[in-house]
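On to subunit A.
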Amino acid sequence: MSLSYLTPEFKVLRDYDKCINCKVCMRQCSFEVHSYDEHLDKMISNDMNCVNCQRCVVLCPTQALTIIKHPQTFKEHANWTYDAIRDIYRQAETGGVLLSSMGNDRPYPVYWDKMVINASQVTNPSIDPLREPMELRVYIGRKPDKIEIDENLNVKTKMPPQLKLETPIMFSAMSYGSISYNAHAALARAAEELGILYNTGEGGLHKDFRKYGKNTIVQVASGRFGVDREYLNTAAAIEIKIGQGAKPGIGGHLPGEKVSEDISATRMIPAGSDAISPAPHHDIYSIEDLAQLIYSLKEATDYQKPVGVKIAAVNNVAAIASGIARAGADYIAIDGFRGGTGAAPKRIRDNVGIPIEFAIAAVDARLRSEGIRHTISLVAAGSIRNSADIVKAIALGADAVYIATAALIALGCHMCQKCHTGKCNWGIATQDPNLVKRLNPEIGYKRLVNLVQAWSHEIKEMLGGMGINDIESLKGNRLMLRGIGMTQKELDILGILAAGE
Partner candidate 1 sequence: MKKVYVKEEVCVGCRLCEVYCITSHSKYKDVLKAFKLETQRPTPRIVIEENKPVSFSLQCRHCNDAPCVKSCITGAMQKDPSTGVVICDTDKCVGCWTCVLVCEFGAIIRDVNNKVASKCDLCAEAGEPACVKNCPNEALVYSEGGISA
Partner candidate 2 sequence: MRIVIIGNSVAMVGAVEAIRKYDTSSEIVVISDETYHVYSRPLISYYLGNLVSENKMIYREKDFYRKNKVETIFGIKVVSIDERKKEVYLENGDSISFDKLLIATGGKPIIPPVEGLNKKNVHTFIKMDDAKKLKEAAKPGSKAVIVGGGLIGFKAAEGLHHLGVDVTIVELADRILSTILDTEGASLVSQSLQNDGIKIITGTTVDKIIGDEYVKGVLLKNGQELEADNLIIAIGVVPNVDVVKNTSISINRGILVDNTMKTSVEDVYAAGDVAEGYDMLVESNRVVPIWPNAYMQGEIAGLSMIGINKSFKGIFPMNSIGYKNTNMITAGITNPQQEEFEIISKIDHNRRSYKKFVVKENRLVGFILINDIDRAGLFTGFIKNETDITPFKKYLLNDDFGFIYLPKELRKAKMLDLEVVR
């Protein structure tokens, strides 16, 4: 194409009074925005390349840089928005599917923000987590209906394998290949220190991280990357990935150039070849096929490991979840339409799937109505942003939550939504060794530990406020929620009262 009609989305403002020509920004920008012009003896920038990842802004020793939304606008048009027009320019110039990453960024309402949490006043005392015990431990797995004990109190019930979480938070699936080796190292080590689990995603388990097996959930996805007996038996749990919130119903594509030697060994596919995960599992075309896969995985691991199933939150999620429970899954992970991804077609990311809040409420209610809710664990994902979201998710019916986008932000992600380019300046969504080393696992894992510990303290504070001292008493406790600015229909689906009721 001759001339691109696109104009820069961002503008680099450089305060030349503060710029000391140290060239840190130039060296650090993988999108080649900054350069030093020796004739002008000045740093100059090419706005067109800038994706506002703010690596330069953060590292500039004199804070001389600011990235702003480029002031260049189109004539105001309520229907033909800035993005709508530019998307057409891009597709008119490329003829290709528009790629995007991270989660749905459209202004659909965030239902977390339409719910508020209860607190005790007078009629029962709130509990101060600093002085009273407060326990967040959660067991993920299938639970028997009742306990069988003999006269001298020996337990006869055969307890299915459980995942013990010290706090109801787990790191969600991000494959080695979409995120870097160092990101995985940080996640694995943080999971171990926090006493929770991280999910390897569908990219296989790197041999260096086998030692974190007891804090690892391995995924079995439609591509079966890296799946073998050792892979299954090293992990603490196995998760069959049916769907992902960011791209329900479609597979995944890791471009060949990203498949390095290391990744090809981990995924057990030839280096340089495109890693395509087909849309469906080609051996799961119906619910009974899923049951077969669940039990073959259980057989492969001698029934020692919980086998969960991860689905995207779609219209019929309640029935699907119930079917999955009936198919023998030990836990169900439900990924809402704001879940993140390394790469996904923009249209699907922004338009397919339903909010996790409704999905959890509907599934919890359906499983309860069938009397099996207490026998299976529910994990909510896509997109938990803070500890209040977690309290609300658990009050709606989840047993625990998966976080991924939040974890990446803790590792340094600045939400520039360009993971699919593989040029992540923060060393997270990239395989370029120059960029990967920018994520020091020593720092990364501490940041993750800090984040989860901070959230856990906040959860304890909120629980204490409600007069609860064990997370179990929050599960499905919808009386602890009230809705604001929601229709009665929305309140009913969420199963909560309106504020004031």
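A word on the picks: all candidates are chains of the complex that A comes from, given by their letters.
By definition in this document, contacts are C-beta pairs under 8 Å (C-beta built on N, C-alpha and C of every residue); 3 or more make two chains touch, one makes a residue touch a chain; residues count from 1.
As the structure is a computational prediction, the values presented were derived from the model and not from experiment.
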Interface partner of subunit A in the complex, by touch - 1 or 2: 1
Complex interface listing, subunit A residues touching candidate 1: 18, 20-24, 27-28, 58-59, 61-62, 427, 432-434, 437-438, 440, 442-443
